[in-house]
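Everything below concerns the one structure shown next.
Here the complex is missing one protein chain, while the rest keep their positions.
Chain lettering (A, B and C) follows the sequence in which the chains are written, and residue indices restart at 1 in each chain.
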Amino acid sequence: MALITPLREAVSSLIHDGDTVALEGFTHLIPHAAGHEIIRQGKKDLTLVRMTPDLIYDQLIGMGCARKLIFSWGGNPGVGSLHRFRDAVEQGWPHRLETVEHSHAGMANAYVAGASNLPFALLRGYTGSDLPKVNPWIRFVECPFTGEKLAAIPSVRPDVTVIHAQKADKRGNVLLWGILGVQKEAALAAKRAIVTVEEVVDELNAPANACVLPSWALAAVCPVPGGAYPSYAQDYSQRDNKFYKDWDPIARNRDSFLAWMKRHVLETEDFAGFMRVLGESVARETV
Amino acid sequence: MALITPLREAVSSLIHDGDTVALEGFTHLIPHAAGHEIIRQGKKDLTLVRMTPDLIYDQLIGMGCARKLIFSWGGNPGVGSLHRFRDAVEQGWPHRLETVEHSHAGMANAYVAGASNLPFALLRGYTGSDLPKVNPWIRFVECPFTGEKLAAIPSVRPDVTVIHAQKADKRGNVLLWGILGVQKEAALAAKRAIVTVEEVVDELNAPANACVLPSWALAAVCPVPGGAYPSYAQDYSQRDNKFYKDWDPIARNRDSFLAWMKRHVLETEDFAGFMRVLGESVARETV
Amino acid sequence: MSDVEFSATEIMTVAASRLLGNGTVCFVGIGLPSTAANLARLTHAPDVVLIYESGPIGAKPTVLPLSIGDGDLSLTADTVVSTPEIFRYWLQGGRIDVGFLGAAQIDRFANINTTVIGPYDAPKVRLPGAGGAPEIAAQAKEVFIVLKQNKKAFVEKLPFITSAGFLDGGDAREKAGIPGGGPTAVITDLGILTPDPVTRELTLTSIHPGVTVEQVKEATGWDLKIAADLKTTEIPDAAALTALRDLQARTAKAHGQNAGGEG
Partner (left out) sequence: MSDVEFSATEIMTVAASRLLGNGTVCFVGIGLPSTAANLARLTHAPDVVLIYESGPIGAKPTVLPLSIGDGDLSLTADTVVSTPEIFRYWLQGGRIDVGFLGAAQIDRFANINTTVIGPYDAPKVRLPGAGGAPEIAAQAKEVFIVLKQNKKAFVEKLPFITSAGFLDGGDAREKAGIPGGGPTAVITDLGILTPDPVTRELTLTSIHPGVTVEQVKEATGWDLKIAADLKTTEIPDAAALTALRDLQARTAKAHGQNAGGEG
């Protein structure tokens, strides 16, 4: 049963050094606040999983939280490279980052297999690609009826998945809508799922067949209004495209990155504090 | 692109003798009208597929339309046996019926695999059951990572799937809600999908993430208000539980079954005709 | 109404419902299991989570469903997912605490038959078949089975094992690699049978008041073991009986009956 918990406590009690952690989101509903809290608490040696690692993964990697990254597309959407990710892979800064690289189809199927408690995912995939040459976790199995060769990759079964959603009710049942990505599968594939939400309401009033995650399938529900920023929550906020562009020069340089992280994340108390200091930085720039 | 088509034409042009046909529905949204039209048109030698063959399959089997049945639970829900199904299996009347028998988990996964264009479904299933002893289509594969043994069964890929839904728009996009069963997977697993609908509206106004089947993924959309009767369509009709009970004595006896089918199905023009004659029969009984 | 007057079916249903703890996530078969599970929800276990294979999660029906896909299940559920999702993410995903099943036949190791009486290829009686039972029996953390006890149902040897209990007994189930814990209670109209911790043979551990051990043995197709510390089943309390009868009266009014099936 998910308790309505402050994010700080959920991260502290549910995420441990060395864990495999997926913070999922597909442009929409990316759990930035939870990522910051992981950085603030100095979690180390994490295996990070995500189809589309973006800014929050760039930050986690640059701050040295990650030992390994399992992913299928790592970039700053609409802008370009993730400089901290590239620096880790190309130069080993702040330390070497092991990578396991898939296609989106592979990762999406691996989450489905994880949620289904299967050891591996079966798909038509990777044929003709060099990915199987560099990823020993891509293998092939034969159909016992037709003899066809199909790709097999291990399930993703994170210790902890973190997602952001629009609403929870007071019992901790969660409702999300719009672009769902792999969030439901990621939450159900994990041993422990943390959901940050825009608001807690009396009744979800979910439409028929909506994406609802029942309280008892979750470990913690944490109210963090705006917790997806600079990503967005449909019907609550807009994506801050400018932040994504502004991130590029900050992240290009190790020192400017570290200074930014210190001021905005390490020295703020929580996400509300981050938003306040960020507001001050933006105001200063635009004066 | 699905054309809005009369049911008679859709059945006539899209379902052929010898086809593998799935009329899916899980208590809710069972396409009875389409089943009657298949009987009226005297389709033969069909391989029928369904997780829960119920009255409409009893009728198809008793009228000699089916050569083979792939299923996982065959009964009259809430009442008892399907007498025509039993007569075919136990006595070979009106002719022998070949059966391929699965569990619900197996069938549900086989539809998913069909919709996903995979040759087989992978599941943890059937262990300790005698089903693999009598069904050669249940095999086992090894996980290439863990060595675990998992069940494998062939995908279900019907020539034609028929489902009933609440609404279509004028372009032929379909919306269904409530208990969805395997209908979406069954429709997407088929070469040709026919959907009977309660009504055709200007705009679907579907909630976010609702179960919508786009027109271009369907072969025909046929307006048949009440076409799930005696099953139901949530927010349109109630299940007629009495009909399910009344079916038991009709179907127990070959002659009473044939007489009923002649009067109510073979000698009626369409589903509206069936409902009219049924109404007369019920009125006569209750006089 | 005196609180000591109750039928054999009523004590069976109330005894089965009592086993279901509050907050338990229960995968419910239609018919007797559904009656017992909903009675639990309406009495001592308001937070029990009822999952039906047609898709409803957290169903709170006001009357007993006649079928596994009644509209009342959908309208009262926390959410309704597809049937494949129920079997893949929720059952196989390992999220079910209790699988609550009925059966046509059962053997001493709580294996279940719902497929055929007689040879498979030339059956004397063709039963409805497996439905969700094989994977519910295999994957729920534990399984309760509720059925009426007589020699046709409690047989020495099943003509067909549809769903595994403890197979040949002992550690046969574990050796076969079946993940869930297996049947922990068989609740009948005569008593409650539980598997011996070592041999896994079903043993009469509780007998309903007014029933004799001879009667139970007579209704069993094998030489039924009787627990040394055989208990007498607690009689249904007035509140549970009232709740059950109200539920059945509401159901009869809505449906005209309350039997059930998977279709």
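Note that in this section a residue touches a chain if its C-beta (ideal position, glycine included) is under 8 Å from a C-beta of that chain, and two chains touch if they have at least 3 such contacts.
The model shown is predicted, which means the values in this text are computed figures rather than measured ones.
Shown chains touched by the undisplayed chain in the intact complex: A, B. Across the entire complex, the residue among A:Leu7, A:Ala33, A:Val112 or A:Val160 in touch with the chain not shown is A:Val112. The omitted chain makes contact with just one of the residues B:Asn117, B:Thr146, B:Gln238 or B:Asn253: B:Asn117. Contact with the chain that does not appear here is found for just one residue of A:Pro94, A:Pro144, A:Gly178 or A:Pro223, A:Gly178. Residues of chain A in touch with the missing chain: 26-28, 51-54, 71-82, 85-86, 89-90, 101-105, 108-109, 111-112, 123-131, 134, 148-149, 178-182, 184-185, 232, 234, 238-239, 241-242, 244-245.
The set of chain B residues touching the chain not shown comprises 1, 112, 115-118, 173, 185, 188, 206, 208-212, 214, 216-217.
Criterion: only the chains that are shown with their structure count from here on.
Touching chain A and chain B at once are the following chains: C. Remark: chain A and chain C have CA centroids separated by 41 Å (rounded to whole angstrom). For the pair chain B and chain C, the distance between C-alpha centroids works out to 28 Å. Within chain C, residues 74, 80-81, 88, 92 each touch two or more of the remaining chains.
Chain A has residues 117-118, 208-211 in contact with two or more other chains.
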